[in-house]
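Would you mind keeping the following structure in view while I ask a few things?
Left out: one protein chain. Kept in place: all the others.
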Amino acid sequence: MAIAGSRKSSGITNHVLVAIIVILWTVPTFGLFVSSLRDKDQLSVSGWWTALTTTESNNTGRAPPPSEQVERDGSFVLAGNLFAEGGSGTVVSFGTRVQNPNEFQAGQTGDIGDGVSLTVNADGSFEMVSPVAFEGSRGQRIFYRAGMPPRFTLDNYREVLASAGIGQSFVNSLTVTIPATIIPILIAAYAAYALAWMKFPGRALLLSLVVGLLVVPLQMSLIPLLKLYNDIGTLFGVDAKTYVGIWIAHTGFGLPLAIYLLRNYIAGLPREIMESARIDGASDFDIFVRIVLPLSLPALASFSIFQFLWVWNDLRVAIVFLGAQNDQLVLTARLVNLLGSRGSNWEILTASAFITILVPLVVFLSLQRFLIRGLLAGSVKG
Amino acid sequence: MERQLIGAFLAIVIGVGACALYYFASNMILDLALPFRKGGARAVRNQKLAATIRPWLFLGPALLILTVYLVYPAIDSLRLSFYDRASENFVGIRNYVWAVNDDEFRQSIFNNVLWLLVVPALSTFFGLVIAFLTDRIWWGNIAKTLIFMPMAISFVGASVIWKFIYDFRSEGSTQIGLLNAIVQGLGGEPQAWITLPFWNNFFLMIILVWIQTGFAMVILSAALRGISEETIEAAIIDGAKGPQLFFYIMIPQIWGTIAVVWTTITITVLKVFDIVLAMTNGQWDTQVLANLMFDWMFRGGGDFGRGATIAIIIMVAVVPIMVWNIRRANAEMEGR
Partner (left out) sequence: MTSVELSQVKKSFGTVDVIKGVDLAIKDGEFVVFVGPSGCGKSTLLRLIAGLEDITAGTLKIGGEVVNEVPPSKRGIAMVFQSYALYPHMSVYNNMAFGMKLAKASKDEIDKRVKAAADILQLTPYLHRLPRALSGGQRQRVAIGRAICRNPEVFLFDEPLSNLDAALRVATRIEIAKLHESMPDTTMIYVTHDQVEAMTLADRIVVLNAGRIEQVGSPMDLYLHPDNLFVARFMGSPAMNTVPCTIDSGGGTPVVTPLGGKPVGVEIDIPDSARGQKGTFGVRPEDLTLTDAGNAIFTGTIQIVEKLGEVTLIYVDCGTANEPVLAKLDGIANLKKGETVHLGAPTRALHVFDAEGKAYRRRD
């Protein structure tokens, strides 16, 4: 490689370009992650990027009600801390009138009328002193401007897991995805072996069929299958929407790709190993179970990941075959549901979305080698 | 919750177990019915007979499922497109006539064409450039993983993510959508991006490009690495520089792969409805065929006739690619 120079050494522009691209690509997801951790009030009023630094914003607090006033040196005092609820920050300015919320600087003592003076310190502690007793039932509203450090919370996740049905949907998704990953692999492996190494009439034709089916859009199948399921349901008096139904449906939709990938791989295994086994007295079944399967593990792993991600992230098959009943929704459907019904509750949206994304991300990050290897099998053409 | 978990676990075990059982059982039965271990003329006959039956045992489940779930429905969809909403009465080509005249349908076709033109092209282009760039730096693999990550996310999840970017608040108020925040920060007027007629399609497309670029990048990166080093060296000796190398030496050698990537993404574009459903549900003229079909499956109790019609039209768009794929696969098979 002396002439062309090392592939690995290249100019600063290259690094910068790639860095920009990477940032562009990861910012959206990062934004969601940050948002899901924010306090729900903050979420809807400021962009998520503000949560990363201390920002100043206008807020409202309330003094304790007059019933809590304390007498001191002949005056009546109401005291407290604007950051009482576990927050913290630095007060910059404050006021009691909507028209002038930043009338006084922090640390000053302001006259807010009726002889009452209000002091708010930078740390949020405040004191309202009046020569006469306070009246009324509600505490005085205090407007203040403060710099708030980022406040993160897991509350959103807690709320979402408990009440929004995410927990249940998570289990539903698992129940759908795991068999819908394993069963297609089983069936496809046998079929792939038959197509690769067994002799029977019509083999080439079947192969062409599989390749052709690779591109048939799901949409073609949905309506007739829905009718079929419903008909069978009424015929046998059973519910048309069952887990078995969706397992087989996902198997059907995933089989063409599975058979294609596995067949390519298995056909590439050395013929002589199988001939040797045949001489040793192995039947096709023996060869498949004892030799082909163990040697095909990489391909099987690759496809499992594909299928797992595909089924987990699927929306339409779940809605059509599993139904839209509340307790049957899978994670993706639940998310769409929430988008529609609680679309303005960003905190629920973000946490739910991130939970939906979490499992595939983990699977992807830990097994990406296999996934990529699977993608490449049969795709690279000269 | 525990009950659900246990129930789920049992369901999984039984489902998978039943499937595996079929294979063992069927083979065992075959071996019992046609014994061959003892030797002799009978054994020979049996083994031959078994060898003709066994492939079909292996293929059986796959063939059955493929037929029921892909072949039969494809044919039936065609049939249903000639029937009415509840599939009871034959109505000839009325559904097709309706489609051609329906505004929403026309809009969908127009939009789909836009999607088909833009998304595969952009994804492939970005994928190629990124593959080229990341191959040359030491942290290339990390970069690639990060760019590929969106592929693991569901389309719905992606939609939520991008909702945060496109969010709109009225002018002057704090923007929480990243795009509007940047626009407003630069002095411009914030827009409700996904409602802007015509342009909103592109904003939705960006989401799919964001996802699919990773796919294109991975495959094209492998293809680039497969280019023989020597052709590049020979070209350098001949005096070729960077861009010339790229366009005249590297791209022609991976043309086949580029075509594969392009067509695969095209198929995905035709199938995707989740993004449109989640972001706009077809409003503001963003409707696409896949979502429209889904809509008609359930709208007003479901009109299967119209839904099937749309499905058929999607299929028609796919057929050229299917034919090309089969031809290519057959040509390859000659070598085996």
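Observations
Labels A and B are assigned to the chains in the order they are written; within every chain, residues are numbered from 1.
The definition used in the following text is that contacts are C-beta pairs under 8 Å (C-beta built on N, C-alpha and C of every residue); 3 or more make two chains touch, one makes a residue touch a chain.
Remember, predicted model here, so these are calculated numbers, not experimental data.
Seen in the complete assembly, the chain not on display touches A, B. Contact with the chain that does not appear here is found for just one residue of A:58, A:234 or A:276, A:276.
Of the options B:14, B:44 or B:323, the residue whose C-beta touches the omitted chain is B:44. For chain A, the list of residues touching the undisplayed chain reads 270, 272-273, 275-282, 286, 290-291, 294-295. Panel shows chain B; residues 37, 39, 43-44, 47-48 of it touch the chain omitted from the view.
What we mean here is this: only the chains that are shown with their structure count from here on.
Chain B makes touch with chain A in their complex at residues 1, 4-5, 8, 11-12, 15-16, 19-20, 23, 27, 31, 50-52, 54-56, 58-59, 61-63, 65-66, 68-74, 76-77, 80, 87, 130, 133-138, 140, 143, 145-157, 159-165, 174-178, 181, 210, 213, 215, 218-219, 222-223, 226, 229, 232-233, 236-237, 253-254, 256-257, 259-261, 267, 270-271, 273-274, 277-278, 290, 293-294, 297, 304, 307-308, 310-312, 314-315, 318, 321-322, 325-326, 329-330, 333, 336. Within the complex formed with chain B, the residues of chain A that make contact are 1, 3-4, 7-10, 14-15, 17-18, 21-22, 25-29, 31-32, 35, 43-49, 167-168, 171-172, 174-175, 178-179, 182-183, 186-188, 190-191, 193-195, 198-200, 204, 206-228, 243-244, 247-249, 251-253, 255-256, 259, 267, 283-285, 288, 309, 312-316, 320, 332, 335-336, 339, 349-350, 353, 356-357, 360-361, 363-365, 368, 372, 375-376, 379-382.
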